[in-house]
Every structure is written in C-alpha cells, then in structure tokens.
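Note that one protein chain is taken out, while the other chains of the complex remain in position.
Then we have chain A:
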Amino acid sequence: MDITLEKKLQGFQLVAQEKLQAILCSIPGKKELILEPALIKPLEHVCTASWLKLKGIQRIYKHDAAQSMPRAADQVHIYMIRSFLATFTTLLQQLQPLALAEMPDISMKMYHIVCVPSCYSYFQTLLEQMGLWGLVQLHHYNWDFIYFDQGVLSLELPNLYESVYLQGNTSPLPPVAQSLRLLQMVCGHPSVVLSYGHHSAQLVEMIQALGKLPDPTNSAEYGAWLIIDRDKDYPASLLTPAIYAGLLLEVFQQRSGEILVDNSKNKISTQRVELLQGRSQMKGSAQSPKPCSIRLNSTADEIYGDNRYKHFAQVSSLIRAQVKALGLELQKLNDMQLEEMHDYVARKLPKLTELKSKVLRHLNASEIVIKMMGNFRKLQTLEEDILNNVSRKKLLGEIDELLTTDGQRFNTLRLLCLLHHCVGVAPEELQMFARNYCNLVGHQELSVFQRLGQAGLLPPLLPEKKAPTKLLSNLPLPKFQQTEFQANANRLRLLTSFGDGQDGGGSSKNQASNTQSCPSFVFNGTYIPLAAQLCSILLKSSNADEVSSKLTMIEGLTVHLDSGKTSPKAYATQLKTTNCTHQDVFPLKLRNLFIFIVGGASYAEIAACDFVAKLTGAQITVASDSLMAGSDFIAAAFNN
C-alpha cells in the first residue's frame, strides 16, 4: 500500500509513542509521572494524558525545581526532564535525601529519570558520584521529529543553538543524528546528501557511525537531503520577515507549534525597559481578556493555512475583509423566517461561530503585530541598507537611536549582529554601542558581547596594543575588503535589491511586482534565504556539472554519496573523467527534498522553500531542531 509523504511524516508520532511505551512498560509498579513544565507542550504532540493513563501512569505532576515531591512507599516516581546538566544535577540533589532516607531496596527501583532527548553518557558517572547508583535508574527518550504543519518538522530541542554555536559544545548533536537516521528508516535513503558547514558534515558522519540500517520497507521519498549550519546563513534568521507566520513568531511566544496571543505582554514588549515605555502601553495590562493560542497548523486552522506564507500587509487586509463578511453573514439571521432560522441555527451557525472566533483571534494577533512592529517600513529600509552596505555611518547612528528610543533588548543587538555579519563592525564601534547598551540593560550583560563574538556574530574585543600599532590602524585608510557574507551572497545571487540610491522611490513599486516571482518576497524583496536558493539549484540543474558550476567557490559544501564524500566540483569532474555521466544523480529522479537546518530554522526560510517547491512542482520538507525568530537567537546568548 502507498502512504503519502505527509502521512509518513505525521507517522513519527506513532514511533514516538512506541518508544515511550517501551520505557513506561519496562517499569513495574504504581507509576507517577513528574514532568518538567517545558516538556508538556511538545509531549502533547506525542500522546494525550489518557494514553499515558492507559500505560499505567496514575498521576502526572509538573516538576518543580525548588520543591521536592514526597513519595508514598508503594509508588514509583518517573521524572522526565530535558538533558541539561544543570537540571539533571538539581534533580539528583533533590532526590538524594529522599532516596537515601528510605530503606535502599535495590531490587525495586523507585526512582526513574527519563532524559529528553538523550541521556548523556557522563550522567551515569554523575549518578554514581551522588551515591544514587542503583536507587535511580536512567532512561533516554527521543521523540524525534514532531510534525508541526505541512512541510514543517521540529525536533523541539531549544538549547541546541546555544550549546553548539555559542559554547562550542556538540553534546546535543548525537540525538539529532539518531532522529535523522530514523527518518532514513521511514522515508528511505536519499541518493545524495549535501551538507554545508562543519556541524552538518559531522551529523552526516554520525549517522554513518551509528551503524547500518535494515532494508527499508517503503520506497524512498526524498531525492536529496540538504543539511545546513545555521551560521552559514544568519541573515535568513536575523532579518525581519515580511510574511505572516514569520511576524507572528517575531511578536508572540511560540510553544511547540502554537503561539500564545496575550494582549498585555508579548515577546517585544517584554524586551523593552519598562520605565521608558509610553503610558499607553502600560495601561493596557489592566483589563485584558484571557490569552488565547493559535496553532500554526494549516489543517487545524484554515485561516492560518491560507495566509501563513503571504505578505503581512496582504494578510491583515484579508483578515479584516473576512471579519466584515462574517459580520454580514450573521446579520442575515435578523431577516429570517422562523423556520429558516431553525435550520440555520442547527446547521450553519455552529460552523460560523467557530470560524468567527478563529478569525477574531487572527485579527487580534495581527493588530498586536502592527502595534508592536512600530515603524516597520523604516526598519526594512534599514535592513535593506545593511544588506547592501549603504552608508555605514548612518546605519550605526540609526541603530543607536533605536537603542535609545525604543530599547529592545534583543532586537537592537540583532541589528548590530546583522550589520557585523554583512559588512563588519569595527571593535571601536562595538565599544560605543556596548557602552550605551550596558547603560540601558545593566552592567551584568557585559559578557553577552563576548559570547556573541564567539559565535562570530560580533567582532572579538581584543586587549589594547601598544600605541604605534594603534595609530596605524586608526589611519582612515579606505578598506575594500569584502566580507565572507558579501562574497558568498554574490556568488549565489542571494541579494535581490541593490542599494544604488536612485531607486529610493521606485523600490516599493519594484517590490510589488517582484512579490510573487522570487522567493525573496519573504524579506520584502531584498534577500533570498540560502536554503531556498540551494533548493532551486538542486531542483533545476540537469547534471552534476551545472550544480558544480553554480556552487563554485563556496567553501564547506560537501556531497555525500554512497561511495563516500566529495566536493561538488570533484564529483562533476570524476563523472566526466570516468565517463559515466549516466550515473549522475542529477537531475534528481525523486523531486522531493528534505532540508535540515542545524541550529533553528525561521519561517521566512520555510516560506521561501515552499515557494520554490510550488514553482518547481516538488515537495520540500523543512526540519530543524527548533523554530526560532531572530530575537530568539540573540536571547540564547543571555541564558546564564
């Protein structure tokens, strides 16, 4: 029998259930589950509470790091936590007095800890050191890919970016490799895997190191996999998206595929310093309705499904029109005969009211977005100028003014990071900014600059050298150096608007016509996300030679084939010299692509890939460890 690709991807839920069941059923006794609060939302994508009850869980609690849970003599406690070292050690400390006070009965383990997504191998050592070996049993559980929406998968591993890119700690990667391996089992082996970046290549090697797979039952689904490191395309996450789904994520807190719409506070308002917020915003908190949530899933919410990847301006007017139309529809009720009314109330009304509540939710959300984004056009011009390197000095001035008068903790820093990534920021310029920044948010945030520097998002701060060299570097010599970003963006033609200055007035017109012809519409016609560009190269090329010529000079790209790994160019020449062009994997026989972004994908990327897919008649699935908005990346540097 044939199952569609989307079905298979949704089927990960079944595998996740199977895995969870295997753990729960291996534990005998009266079981109580104590969940870390952050796990609840993603776990809801795996199973329901009644399912857990069927598996013998009698009660479920939220784990509280400050308070330990007493246990009745005959109960078995199963803790489920994220595999963070800090969480793990606090839990062990909490368990220590409890477990040791009781009569240690090794034969029956009363405490179990399930680490999500993986129980790191040194956790066992820590367990031994705490004297809990034998009393507490460890398990690991990986729910693998969670199906958020059509073409969107997430592993829901929120700290991966911070660990891997900011701290150089690759601990979270092996579970990702395991999930990718599972994907291979479910969806078959792709004929080619393209990796871009160090961590991506590492992941592919891990998949291979994990061992051979049993023969797949189903036919292969994907023609190619594309694994990209986040730091190979920072602009796609740092630029402010222009599409509906992207902006929703900018403004509202996302929890496992749904956003929380709260009138009194949101991601942007909490970034601001409270003292300097205007009065009107502070008042709003007094009487606000209960926050509601919107699921970012097109089958569950058709309004979201219709609008998710459209330009925001278009969406907000569409939603308004829909509200009006619904209002008219409901007014009809007044002019009806009694019998008609009966029929209407019984049949149509429930659907209409449901639709109405959905539309109103979206209306509310889009209005908050408009209010929060403030002068959106100005921000977009600023970002466009950053991309095209137009008048540096003015850009720095504008970022500083935003810091002073708007003061968003993460978003202003994000603009500076974008500026550095695209055109480079000098240490002296960073120093000026950092000074003002610390004044606003407090001295304790000084180390953020060092951390972002480690990820290459900001220039490193170096100790002052002796006077002469400093004098030399201070000489205003013109620098014609191109940043790596500019070089690569030019090679891959990612920049679609050119800040020549002359099209100041005309650019908006251009954008309007461009909107639906180029994936750059996700950033208002300024930039094509790298993932989307690579997809269209893979899908449109008719042989390896074409691929390699389009990807020349891009360092860090590796082609992984069954025969081993190579570079695109070497692959093309090898095919030519050995004269076996018929073995060429291009053009791809299977038109479906799987994209994995190591370190958080943005909705702009997803939308751009979706656009490419529609254009080429392919299906593209975008997966990542989590879905993030630009401010989330910056916020990761703040986690102490």
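Keep in mind that, in the parts below, a contact is a pair of C-beta atoms (placed from the backbone, for glycine too) under 8 Å apart; a residue touches a chain by one contact, two chains touch by 3 or more; residues count from 1.
We adopt the following convention: contacts and distances are computed from a predicted model.
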| item | value |
| --- | --- |
| "serine C-palmitoyltransferase", "Dynein regulatory complex subunit 7-like", "Queuine tRNA-ribosyltransferase catalytic subunit 1" or "Vps16 C-terminal domain-containing protein" - which is the UniProt name of the missing chain | "Vps16 C-terminal domain-containing protein" |
| Among A:Phe84, A:Tyr161, A:Tyr571 or A:Phe611, residue touching the chain not depicted | A:Phe84 |
| Contact partner of the left-out chain, one of A:Ala73, A:Ala209 or A:Leu328 | A:Ala209 |
| Which residue of A:Gln150, A:Ser191 or A:Ser293 touches the chain not shown here | A:Ser293 |
| Residue among A:Gln17, A:Thr483 or A:Gln574 touching the omitted chain | A:Gln17 |
| Option touching the unshown chain, where A:Ile60, A:Ala220 or A:Val390 are the choices | A:Ile60 |
| Chain A residues that touch the omitted chain in the full complex | 1, 3, 7-8, 10-11, 13-15, 17-19, 21-23, 26, 35, 40, 44-45, 48-51, 53-54, 58-62, 64, 67, 69-70, 84-86, 89, 118-122, 124-125, 138-142, 147, 163, 167-174, 177-178, 182, 185-186, 199, 202, 205-206, 209-211, 213-218, 258, 273, 275-276, 278-280, 292-293, 295, 300, 400-401, 404-405, 430-431, 434-436, 438-444, 446-447, 449-450, 461-465, 640 |
